[in-house]
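Following this message is one structure expressed as structure tokens.
For this depiction, one protein chain was excluded, whereas all remaining protein chains were kept in their positions.
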Amino acid sequence: MGALGRFFKDINRNKAMLIMVLPATLWFIFFSYLPMAGMVIAFKEYRYSRDGFLASIIESKWVGLQNFKFLFSTNDAYIITRNTVVYNIFFIVIGLVLAVAMAIILAELANKRLAKVYQTGMFLPYFLSWVIVGYFVFSFLSLDRGVVNQITGWFGIDPINWYSDPTYWPIIIVVVFLWKSVGYNSVIYLAAIMGIDKSLYEAAMIDGANKWQQIRNITIPMLTPLITILTLLAIGKIFYADFGLFYQVPRDSGTLYSVTNVIDTYVYRGLKSTGEIGMSTAAGLYQSLIGFILVITSNGIVRKFNKDNALF
Amino acid sequence: MSAGTTKSRDFHRLTPVWNIAFHTVAGFFALLCVFPFLFVTILSFTDEATLAKNGYQLIPEKWSVEAYAYLFKAGDQLLRSYGVTIAVTVIGTVIGVVCMALFAYAISRKSFKYRNFFAFMAFFTMLFNGGLVPTYIVVTQLLGLKDSIWALILPLAVNAFYIMILRTFFSTMVPDAIIESGRIDGSGEFGIFFKLVLPLSLPGLATIALFSTLGYWNDWFNALLYINTPDLVPLQSMLMRIENSMQFILQNAQNTSLSVGVLQSMPQDTSRMAMVVLATGPIVLAYPFFQRYFVQGLTVGAVKE
Partner (left out) sequence: MSKKKRSLTTALLLMLAMSLVLSACGGGKSQSSEGTAEKPVELIWYTIGTPQKDVDKVMAEVSKYTAEKIGVAVKMKMIDWGDYSQKLQVMTASGEPVDIMFTSSWAFDYVQNARKGAFMQVDDLLKEHGQDIIKTLDPAFLEGSKVDGHNYGIPANKELPAQEVWRFNKQYLDKYNLDMNSVTTLESLEPLLKTIKEKEPNIYPFALDKNQMPYVPYDYVIEKLPMAVKLDTQDYKVVNILETPEMIQALKTMHKYYKAGYIPTEAATLDSMTDVQSSGRWFADRATTQPFATNLWSASYGYPVVSTPASQATIYNWSVMGSMQAISANSKYPEKAMEFLNLLNTDPVLRNMVDSGIEGVHYKKVSDNVMENLDESKNYDMPTFSLGNVMLTYLNTTDPANKWEEFKKFNDTGVPAPLLGFNFDTSKVTTEIASVQNVREEYWAALMTGTVDPDTYLARANEKFKAAGLDKIMAEAQRQVDEWRAANK
């Protein structure tokens, strides 16, 4: 009784705050936690019951890890995991280097007005949806109309059937991703560079440091915390692929699956073609679990080196 | 980038050679980023027959505004989709930002007893989600949102990741002293939040609002799941539908005088490009405006480092 009384007193004391968290909390309950209960489907052979969804779940047979088997029965699991992770590693590493380099370049440009114009241009792709990027890419890669085949044609090279030849797609995917994201990320880093205390550079000048030494010894170290946080967040999402990039841009072309199939597209197609909800839920759970482990691990590592840079 | 900044940078200016090199690199990349959009615009103004004959060309043999003329006649689906997308984006961003800001602010306050509980509740959703079907059931049956504009708005309203960003923003940018002063003035928690904290946090909120806006503007998946009525099909979803067939926009044209003949004479390929241009144009024109706030928000955020 006393505990309960104290509980209500606490509630009362935190009333305003509780009201503040209420809307988003409701959202979390409805859109995250209630659906999360649906994860049991991953362990069931899901069959419909006439009494609705809940009854379907309850009445469906437990099948243990059967639904996970299809992920691992072929080397599909290996391919989609490999694609998802390797692409993401490339995105993170190359994206980071290019974005930081571009930010430094923009920061060093003397003509600030032009720098602003460049920056605006680079930022544009970030605003476009993958559907639209898909149209763009098609105008370049279409077999008989695309610009690329027209240009290679001038040099007597046979037209390439881009959408059925997986050879070049690893590069195309990475290039398209960088095209869309580098400008945006460089703006973030540029903002951080602008925030660096100018007196540091002045002191370095007086000590006779040249441009490169300034960049290496002042700019980069000052950017490190931001780089760590953004990279850490990216690692947490290393098991999640950008669905549009891997589905819209290659126009869902089957022959390209060996290099474009990622966990997200695999789950989507699995659901679409077989309608086996159990299996796609299992794949989603697999994705969540590995992602969870990765975040915890990488955060732990960062924590070891520098507690302030860690996420939690 | 004030005048003061420029001056202080002057004294360690690049050598002319490097300056030119940097300009070339940055300029080239910027051009690369804008080029596809320009290209598609050119394509949309190409003559359909020329396009079929010569393929996609940077400088077409023959120009034409036929595609736009055609869409003007038959494209009221485009207008409707615009309306849907704008409504969803505006309403969704406002709701989302308000919910997230309130939540983030509460969990950033050390005086809130249950802040760890709620912070964890949000954080956990970043890692686990229930998947497509359970979410679908909640939206359609529990909330009854099928074929409703709210099915496009609510599922994207809150994002745990943005809440985390906002929380960091509040806890670093809003000094305790300010909150204390508000309390001494006798303001309630909400008073403090709206009168003192929000004005200080505009850049952070603008950043989140931008993320939200983009998320809504570019979303097509929710429409695929929840929307049947053509009247509620948003822009991106419409663009996806016409990728394979222009039937969709013709089907929904109000202009009933369109006959089979019109369908046959339609400049299909260029109309498609024109749709892309019309669907992208406004956001391309509007984004420099967003960008200003965005950079400001980030700059403030970065100062904390």
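Each chain carries a letter (A and B) given by its place in the written order, and its residues are counted from 1.
One rule holds for everything that comes next: contacts are C-beta pairs under 8 Å (C-beta built on N, C-alpha and C of every residue); 3 or more make two chains touch, one makes a residue touch a chain.
Keep in mind that what you see is a predicted model, and the values were worked out from it rather than measured.
**Q** Which chains here would be touched by the one that got left out?
**A** Missing chain, whole complex, touching shown chains: A, B.
**Q** Touching residues of subunit A against the unshown chain: what are they?
**A** Contacting residues on subunit A, toward the hidden partner: 3-4, 6-7, 10, 29, 33-34, 37, 45-56, 66, 69-70, 73-76, 142-144, 161, 163-164, 251-255, 257-258, 261, 266, 269-277, 279.
**Q** What is the set of subunit B residues that contact the non-displayed chain in the whole complex?
**A** Interface with the chain not displayed, on the subunit B side: 49, 52-53, 114, 117, 132-133, 136-138, 140-142, 146, 224-225, 228-230, 241, 244-248, 251-252, 256, 258, 260-261, 263-266, 268.
We take it that only the chains that are shown with their structure count from here on.
**Q** Inside the complex, what are the residues of subunit A that reach subunit B?
**A** 10, 13-14, 16-18, 20-21, 23-25, 27-28, 30-39, 41, 52-53, 102, 105-106, 108-112, 114-136, 139-140, 142, 144-147, 149-150, 179, 182-183, 187-188, 190-192, 194-195, 198, 201-202, 205, 211, 214, 222, 225-226, 233, 236, 243, 248, 271, 277, 280-281, 284-285, 288, 291-292, 295, 312
**Q** Report the residues of subunit B in contact with subunit A in the complex, numbered from low to high.
**A** By the definition above, subunit B touches subunit A via 1, 5-6, 8-14, 18-19, 22-23, 25-27, 29-34, 36-37, 39-40, 43, 51, 55-58, 98-100, 102-103, 105-107, 109, 111-115, 118, 121-123, 125-135, 137-139, 141-143, 154-155, 157-158, 160-161, 163, 188-190, 193, 214, 217-218, 220-221, 236, 239-240, 243, 272-273, 276, 279-280, 283-284, 287-288, 291, 294-295, 298-299, 301-303, 305.
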